[in-house]
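The structure that follows is given in the form of structure tokens.
Shown here is a partial selection of chains from the complex, left in place.
We call the chains A, B and C, going by the order they appear; numbering starts again at 1 in every chain.
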Amino acid sequence: MSSEKGQRPVDQDLAKEFGLTAEEYGNVLSIMGRTPSLTELGIFSVMWSEHCSYKSSRVWLKTLPTTAPWVIHGPGENAGVVDIGQGLAAIFKMESHNHPSFIEPYQGAATGVGGILRDVFTMGARPVANLNALRFGSPENPQTRRIVDGVVRGVGGYGNCVGVPTVGGEINFHPSYDGNPLVNAMTVGIARQDRIFLSAAAGVGNPVIYVGSKTGRDGIHGATMSSSEFDEDALAKRPTVQVGDPFVEKLLIEACLELMATDAIVAIQDMGAAGLTSSSVEMAGKGGVGIDLDLDAVPQRERGMTAYEMMLSESQERMLIVIRPDRTDVARAIFEKWELDFAVIGHLTETGHIVVRHQGRVEADIPLDPLADQAPIYRRPTAPAPVPAPLGPLTDPVGIEQALIRLIGCPDLASRAWVWNQYDSTVGGQTVKRPGGADAAIVKIEDTSLGLALTTDCTPRYCRADARLGGAQAVAEAWRNIVATGARPLAVTDNLNFGSPEKPEVMGQFVAAIEGMGEACRALDFPVVSGNVSLYNETRAPDGSSVSILPTPAIGGLGVLEDVAKAVGLAMPADCTLVLVG
Amino acid sequence: MKAGIVVFPGTNRERDMAIALRGVTGRAPAMIWHRDTDLPDLDLVVLAGGFSYGDYLRCGAMAAHAPIMAAVRRFAEAGGHILGVCNGFQILTETGLLPGALLRNAALRFLSQDCHLRVERNDTPFTRRWQVGDVFRTPMAHGDGNYIADDATIHALEDEGRVAFRYARPDGRVDAGDRQTNPNGSVNAIAGVFSANLRICGMMPHPEDLVDPLMGGEDGKPLFEGLVEALVR
Amino acid sequence: MKVRVTVMLKDGVLDPQGKAVAHALHVLGFGGVGEVRIGRVIELELDETDPAAAREKADAMARGLLANLVIEDFVTEVVA
């Protein structure tokens, strides 16, 4: 791909293909004071993509409540961190992998699980539970079966192999997801509060090390693609699909946790979207230092990779670590023990620039501050979304028995056992309430009396009827599901899945949903500590128009039980009385 | 009883197994690294569940060749006791320490659910805490648990009483053709087998995940209690 | 007529299985092993007597079901 592009001059046309607007490209030119190289253009385009920069959502996300006495780290780190007592912290986040799951359902879902796991263990937590919130098209659509099958296998295939129990989730069906399923994966991990690892780089001269799998030409431009509308064109342009390797991820978890038990790490970050680019830019940027990378040292899976390709590759199961120089050998020994790649690929500098060298040439030299500070922020126009017509009176009274049978049989309410029976929910030996066992899954914290209550919730039809109430309702439902188990709700993560932000009515839904969520979170003292935004979830209708998905602000809730033995489930003992409250 | 758990790259139920063993022995089992070439002084070697080497190629195939397995084989030849659960069972068949092989589940899907096992004999260290015909509940979680062997091997196993456990209904009835009770399609509903000397036992389900009422029951505990009773020195 | 469809991952797509097997062969003491790629073969007994027609049918099956063209390539051949 780059060999063709390499021959093309970098100009506004190319910038447009990379997803930058004319104005954004103008800013690139003024920051650089010259025409950027291809690699530099690639770095700007991914850092300023919707996916990495949150340019359409940032102003609204800021309105969410994010603090409470028990919040240790809110949004801004790889995952949210809350105090659960006894010196321990729960670290959790939810993330989407919607577009990749449409292209290749198995690998899309699998790598989604892999990505969110890395966000959590990169902070020092051992992952103890996975959840997943899935939305598929109409069951009548012939594509739906294939996508459901691939996604469910992919979630299980990855989670089962890494040995993290999948303990809960939710599934809905609606035609608006026909060409755009939603795959939102959530991971929860546990760490000691005094052993939490952050991503801000520090210490000029400190080595930057690369660990995990080798870099290939996987998913180049995935980040910019996940921020653009999805259509036939995108299918044709698709990058090499990323294939997940859960076996390597398992080794990476063990190796990182082993290294984290030493004092070697200064900062650590997983390579997620736009791998090497976003991890190095963010780590150096947050730490206010510069970073020099030598791409010749990057472990490579394929021959002849260019700087552009290496910087934008989304190969999975890789991490970037800033390390104390005198601990490099300790670290190397640990990664060799786990049979993972390990390479020193650069060091921190005082230049405030990211400098990328390859085969004796400087392929990129970008000042980090303006790259971050001048990232676009949009306050896009909003308009009220059309309110669906009221449902009208019941015209076909079928009698209560038939109604019940229909309800139980409908795709949105039918048993999900066929799904959760493909997920290993007991590995780890700490699962107190498995899927279907309680309103929220309950996982015991090993060697303590503590338990976590975990749930994901959202009712997209409510959000379409009234995005504000729908957003509030999703939060309230997560809170109720946690309370119903006897746990104390602590905090939420979210995954805001919406259509194109360039449609004012979609932006209207987005803003209203956030307002509703914010209100509910404030009222319940249930702050948002991490999350993810997925926009441009659109499919092409037969008439050529673009249809947005139902607004889907998925909420992942977490609560704590001081005494996990007191957790309450759904099973009704024979000799009990039924009471209705509320 | 001194127990040790072998850890391969990709093993992921070693912690569950350690908890179960600690519960009955009162002390933590030794964790043994796949690259070691010797075993410490042990009464029981456990091959735990998981996805050794990702279960790539065939489940257990690559682990069967790990350096530690030569030591495990010597341990077996010297009459040592070995328990292989799930991936551990697959590894034992791949090394030839137990007969047969485990194919993809009949429904071609990973199955994570509770099943019921019927105890086929109780004069072994693994089963002495049960009565013959007892049924206990246990979780299972695997994609390749469909036990198969050639006819001669199956006959030999049956004739010599080397079937340890069979998938059964809660009332003890076995129906190999019924997917409800024999979910992975195993020949004769075989869920676990013994070696000829009855000192090696491999099984697919996970008794180690049901040893605590908090996790839903203690149905798997007799296996570990029996081992302690039999192997205590 | 028997047709064999061989399905392999496309060049450039990560092959975790192949990687792990290459490593294992090395550990087992087999030297001189370079790249290892793992694929699937599907042998189909087809009700056809004309080899060209049989291959065409197998090609259609490969495109429709047997291969995942997003990440895999396939080859068909008549074997008997």
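Going forward, contacts are C-beta pairs under 8 Å (C-beta built on N, C-alpha and C of every residue); 3 or more make two chains touch, one makes a residue touch a chain.
Since the structure is predicted, the reported quantities are computational estimates derived from the model, not experimental observations.
Colleague: From the single copies of each chain shown, work out the full complex composition and give it as a label formula.
Modeller: Formula for the entire complex, using the labels shown: A x1, B x1, C x2.
The definition used in the following text is that only the chains that are shown with their structure count from here on.
Colleague: Would you mind pulling out the distance in Å between where the CA atoms of subunit B average out and where those of subunit C do?
Modeller: Using C-alpha averages as centres, the distance is 34 Å.
Colleague: Averaged over CA atoms, how far is the centre of subunit A from the centre of subunit B? Could you give it in whole Å?
Modeller: 37
Colleague: Multi-chain contacts only, two chains or more: what residues does subunit C have there?
Modeller: 16, 20
Colleague: Which positions in subunit A touch two or more other chains at once?
Modeller: 245, 247-248, 339
Colleague: Write out the stretch or stretches of subunit C touching subunit A in their complex.
Modeller: Within the complex, subunit C touches subunit A at residues 9-10, 12-16, 19-20, 23, 68, 70-71.
Colleague: Enumerate the contact residues on subunit B facing subunit A in the complex.
Modeller: Touching subunit A: residues 9-10, 12-13, 15-16, 19-20, 49-51, 53-56, 109-113, 139, 141, 143, 206, 208-209, 212, 214-216 of subunit B.
Colleague: What residues on subunit B touch subunit C, complex-wise?
Modeller: For subunit B paired with subunit C, touching residues are 53-54, 56-57, 62, 65-66.
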